[in-house]
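Every protein chain of the complex appears in place save one, which is left out.
Here the chain labels run A, B, C and D in written order, and each chain numbers its own residues starting at 1.
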Amino acid sequence: MNTLILSAVSGVIMMFSSFVLNKGRSVQILAHVLLLAIIFTNIAELRGITFLQIDTKGLLSFDKFSLLFMVVANVCTLAFFLLSSKDMEKVGRSYSDYFALIFFILAGVAISASFKSLLMLFLGIEIISIPLYILTGSDKRNLKSNEASLKYFLMGAFSTGLMLMGIALVYGATGTFQTTLNIAADKVPVLIVAGMMLLMFAMAFKVSAAPFHFWTPDVYDGAPTVFTSFMATVVKAAGFIAFLRLFNDAFVDIRTEWKLLIAIIVAATLFIGNITAVFQQSVKRMLAYSSISQAGFMLLAVYSLNSDAKEGLILYAAAYSLATIGIFAVLIKMKDYTFDGFNGFAKTQPLIAAVMVIFLLSLAGIPLTAGFLSKFYMLKATINAGGIALAIFAVIMAAVSVYYYFRLVQAMYFKTGETIVFDVSTGFKYTLISLAGITILLGLFPNLLTNWLYF
Amino acid sequence: MIVLFLFLVPLIGGLASFFLKNDTAVRRWALLISVATLALSVAGNFMLPAADALRFSTSWLGSMGSSFSLKLDGLSQLLCLLTALAYPIIFIATWKSNYKKSNNFFGLMLLTQAGLIGVFTATDALLFYFFWELALVPMYFLCSGWGGEKRIPVTFKFFIYTFTASVIMLIGLVYIYFLTPDRSFALESFYAVKIANPTQHWIFWLLFVAFAVKMPVFPFHTWQPDTYEQSPTAATMVLSGLMVKMGLFGVIRWVLPVVPDAAYAWGDLVMSMGIIGIIYASIIAIQQDDLKRLIAYSSIAHMGLMAATLFAETKLGYQGVLVQMFNHGINIIGLWIVVELIERQFGTRRLSELGGLAQKAPGLTALLVIIALANIALPLTNSFVGEFMMFAGIWTSAVTKYNMVFTGLAGVGIILAAVYTLTMIQKIFYGGTNNLTANARDVNSNERVALAVIVLLIVILGVYPQPLLNLSNNFVDGLLSEIKVSYKLVK
Amino acid sequence: MPVNYYIFLSLALFIIGIVGVLTRRNVIIVFMCIELMLNAVNLLLVAFSKMHHLAQVKINPAAGAEAQLFVFFIMVVAAAEVAVGLSIIVMLYRNTHSVDINFLNRLKH
Amino acid sequence: MSITQILFWILSVITLGSALMVVVSKNPVFSVLWLIITFFTISGHYILLNAQFLAVVNIIVYAGAIMVLFLFVIMLMNLNKETEPQKNKWLKLAGAVAGGCLLLVLVAALRNTEKNITELTTGDIGLIQNLGKELFTNFVVPFEISSILFLSAMVGAVVLGKREEISAVEPEIKKLKVDQHEMNVPV
Partner (left out) sequence: MKNLIFLIPLLPFIGFLINGLGRKSLSKNIVSIIGCGVVLASFIISVTIFFQGNYSVTQFTYFNFINAGILKIPFAFQIDQLSTLFLLIITGVGFLIHVYSTAYMKEENSDHFARYFAYLNLFVFSMLLLVMGGNFVIMFIGWEGVGLCSYLLIGYWFKNIDYTKAANKAFVMNRIGDLGFLLAVFWLLAKLGTVSYHEVFTAANIAKLTTTDITGITLLLFLGATGKSAQIPLYTWLPDAMAGPTPVSALIHAATMVTAGIYMIARSNLLFQNAPITNSVISVIGAATALLAATIALRQNDIKKVLAYSTVSQLGYMFLALGSGAYAVAVFHVMTHAFFKALLFLGAGSVIHAVSGQQDIRFMGGLKKKLPITYFTFLIGCLAIAGIPPLSGFFSKDAILLSAFEHDKFLYVVGVITAALTAFYMFRLLFVTFGGSFRGTDEEKHHIHESPAAITIPLIVLAVLSIVGGFVGVPEVFVHGGERLITYLSPVIAPIKHNVAHATEYMLMAVTTIIAIIAIVLAWLRYRNYKDEQSSPVSRLLQNKWYVDELYNNIFVNPINKLGSIANKYFEKKGIDGLVNGVGKLVNHGGRQMRWLQSGQIGSYVLMMVVSMFLFFVLQFFLRK
């Protein structure tokens, strides 16, 4: 709760900071300080130290799971700030407002990670979405940005409608908005099934799972790259946590009803995401599709609701977000976003190239990186839940994903050409290296992260 | 402890050598590391099989029932010895060939060595998979970083091919994990679990595909010739001398004892795949004009024989395979050294463009002829022992009805092997010289050293193979007892 | 008075909204259709709240209130959305002088 | 057939009819007006379900504020001509058919839900005091949280609405350049 409040408050602070501070640098520093404070309180809360108690009337519950995820999200945001907050200045003139919006989003993340009531789920998702619509369109003169923003907005609103209808139907059957509704598995009221499905579709839309993924490539492509990096990682992960939480609390009893549907959605997501990514020429767009395919993998956690799935989802969120933020941060520095733009990258920037390789390996799920273990958790959970065919399909698709991730490696290392890279500070480099270090560390000892769930 | 160091020394050495800048320093460092590894593994071979030093285990990923545990038993000792022996030879042989960014090159090489040793010593399925990929990824970078002109697509294909197979294997391993009573990835619990029959069959395939691709067995072999052709020779040596053994090793350690019934049921199919592979690859090898491709196909043929023998499930056969794994590694590295030497000197690998070297380079001729004769398993060379025992193993196999047919067809393989090997020698060395080979020079000192070591090993192990046999003896007994628990061998 | 009537009514409204989204090209109208969908939901929620209120009024006099509050929140959110949405539309109009969603096809494939 | 039922039917018919008109009418202004009518009828439904507070809020917020906003924007863009470019017939048809199918399926699925009778007279939770009590006791957290929503919406409106002071030419060119190099990404 403290984290939630603090992030909301710091959002407000950033909002007004523009009146006081007129230098971008100071705004940036302020944002970092606030974020560090948030992380601090967050960890404190995780260790059981709360500064002010608020009775949420059972609408929110900040258990270890949600708190740990919030830590992950906030830390990833910190990494994002460290790497790319300077580039936000280039987007538009209302620099401090961007930070404000991001803090509001963090508040929304906190909510959607810890909701106990469908009402809070709705609010949380909205609080995440609305600032995102704005950030997407924040590059006002750029038609692509405008278009992306409008597309995102219209379809997001549409999916909100679906979600609300689902909530209404569920309410109609149960008479409560609490997610802890225990339904007799033998005779399931059809209202609940219908509502559950509508909720599933809405959530699938939010996490960009096929066949509700269509907005993702366009929006990620059109949005300013800085914000793409943020919404492809932290926000998407939050969506997954919400998805997992919803189905784990509310619909776990009737999983026989929806297991098949989720399986279909997972398969479709993996298939479309990976296959379509293969032929992309722009790295940015490729990353958009790759985020879809990674979504397919994360959905396996929803398919198999067990402890492995939970640990795995946290780990996955961390691994995926860190790697993607890193790659985007480098991408922002590039002039040419196509694969050929990276030709001979290793010559000019050997260090960054090596780090990129680690991130790509992590995304592709090669051992010794966090990406592998998170995928491994997912597969383990899936097989445990009896979906071995799904698991086999998933790993084959993972093999396909190697195809397009390694195209980048090839471009950087084995092809020749000169790459135009904008200014790269040493601090940037060190941050990247430390991110890579974390990726490998988590790849060797995931318990460093997952143990927080238990003690 | 020694096993841990056996793995750590090349790992750390490899990582360190990325930071060395001076070329000669890197080469010296790599050689030093590899020699140190060799010393360690030799020391390991002199210890009692029961020595604690040959085991290492510490908790890792406890929540997932996986632990970091290594073990040196007969099988892994044999293969670690081969690995440790191969690297110094490779480094010495390729001492003169210069690489751009040699620090990365040697670093990656040592990393592959670490991965290989890890694969051979791991007694935990998840760890095994880790090392499996750790060996694969640096190899990918080696091949497509320093390879021939078509290297990028070819090695990419190789990587994706093997990676796909290995992730499928991962599924199989995880599935077995859930069948184990104590939910653990440890080898012991894998052996302990009794898997019901229908399940065994497709677990078998899930695992076997990965190993079949790695070996490679007949229909899965197409990545190999291209990769061998395109990758730098030092990497090719590692690939063909050591990495292909990972497949056989995997079958011996992770398939046969875990799903014996399925192995028994599919034995005939796999054996015929292997046998077809022998004849098919040999017939194609006769046609090859590129030296590397020729050797690649001959290697496929040898692998086919070993793969077939694995499923004959006789003690003779297994010991033959183990011995042959070692010998084949030695021999083929020798062949690659010669190829490297010829290519570096004449800039071509086409047999049709070579000829008459015997007049110019008698030393090279003598050495290659011996190695080639070992390649066709002439008596008193090392691989005669292996092949003899493998043939005997197939013939005396009790698990297949067609043992005589298999042996006979495999025997056709050795005739064809003679054909292509002698043709190769003839086209390279005999006849008159042409303007390309007119002023060829003989082997230089370091190549001579490497080749001499190999030839010595060939002859010694050919006359007195007993050390290898003793090394594998107990292990094979244990293996057979593991396999036979599920069905009786009719004797 | 069966609650089914309300379900069907609001479903019909909802679907009309969807159809509107599918068939119109004017962004503003599309947006309005989405508002229509939200209102359908509101109607349904109110009906259900009434239903549950009657069902449980003995044990809990405030039963069903949460649904009406939910409707209230939906309106709140809708208002916020409209603010943002319209500003986005205006921004787009400023750049393209069009509100036709078919012109939004720079981003594809 | 009590009076309430008659009212219900009448209201429902008007609701659906006007909703349809929203979708079909050519002129945006008309569809706004039809939408307002729809909202009024829906408020009528609220009253029937004696949710008086919501009825009022619905009229004030929706019909009052939001719709006026819409109308304002439309006027601003003077879209009030009837020449909205039409989607091609097939796409329209497909949309209609898909929607219809969805409706059919849902109705067919939900047709046999348990029949609670809601007699429409009693019940007073729809009154402001009860709702207010609920809102400020049990639902105070979401109430506060929704303020975040408003804040962010406000910031957003500012960010998007605020004109960029810098001269309109230079950035245009910059953006066009960017566009170009992003365009020439082969697809």
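One rule holds in what follows: a residue touches a chain if its C-beta (ideal position, glycine included) is under 8 Å from a C-beta of that chain, and two chains touch if they have at least 3 such contacts.
The model shown is predicted, which means the values in this text are computed figures rather than measured ones.
Colleague: Determine which of the presented chains are touched by the chain that is not presented, and list them.
Modeller: Taken over the complete structure, the missing chain's partners among displayed chains are A, B, C, D.
Colleague: Looking at A:201, A:297 or A:406, which residue reaches the missing chain?
Modeller: A:201
Colleague: Among the options A:9, A:54, A:190 or A:354, which residue touches the chain absent from this view?
Modeller: A:190
Colleague: Among the options A:1, A:113, A:272 or A:332, which residue touches the chain absent from this view?
Modeller: Going through A:1, A:113, A:272 or A:332 one by one, A:272 is the residue touching the chain not shown.
Colleague: From the list D:24, D:91, D:140 or D:154, pick the residue that touches the absent chain.
Modeller: That would be D:91, which touches the missing chain.
Colleague: Touching the hidden chain in the complete assembly: which of C:1, C:21, C:80 or C:99 does that?
Modeller: C:21
Colleague: Take the complete complex as the reference. Which residues in subunit C touch the chain that isn't displayed?
Modeller: Interface residues of subunit C facing the absent chain: 18, 21-22, 25, 30, 101-102, 104-109.
Colleague: Which residues does subunit B use to touch the chain missing from this display?
Modeller: Contacting residues on subunit B, toward the hidden partner: 157, 160-161, 219, 221-223, 280, 283-284, 286-288, 315-316, 319, 356, 358-359, 362, 366, 373, 378-380, 385, 388-389, 391-392, 395-396, 407-408, 411-412, 414-416, 418-419, 422-423, 426, 429-432, 463-466, 469, 473, 476.
Colleague: Since one chain isn't shown, list which residues of subunit D touch it in the complete complex.
Modeller: For subunit D, the residues touching the absent chain are 87, 91, 94-95, 98-99, 101-102, 105-106, 108-109, 187.
Here is the rule we go by: only the chains that are shown with their structure count from here on.
Colleague: So, what's the distance in Å between the C-alpha centres of subunit C and subunit A?
Modeller: 27
Colleague: Please work out the Cα centroid separation of subunit B and subunit C, and write it as a whole number of Å.
Modeller: Whole-Å distance between the two chain centres: 66.
Colleague: Touching two or more other chains, which residues of subunit B qualify?
Modeller: Residues of subunit B touching two or more partner chains: there are none.
Colleague: So which stretches of subunit C touch two or more other chains?
Modeller: Those would be 3, 7, 17, 31, 51, 55, 63-64, 66, 69, 73, 77, 80-81, 84, 88-89, 91, 108.
Colleague: Which residues of subunit A touch subunit C in the complex?
Modeller: 119, 122-123, 126, 130, 133-134, 137, 140-141, 143-144, 146-151, 153-154, 157-158, 160-161, 164-165, 167-169, 171-172, 175-177, 217-219, 221-222
Colleague: In the complex of these two chains, what residues of subunit A are touching subunit B?
Modeller: Answer in residue numbers: 311, 361, 366-368, 372, 376, 379-380, 383-384, 388, 391-392, 395-396, 398-399, 402-403, 406, 410, 413-415, 445-447, 450-451.
Colleague: Taking the touch rule as given, give the residues of subunit B at its contact with subunit A in the complex, in rising order.
Modeller: 60-64, 126, 129-130, 133-134, 137, 141, 144-145, 151-152, 156, 159-160, 163-164, 167-168, 170-171, 174-175, 177-178, 206
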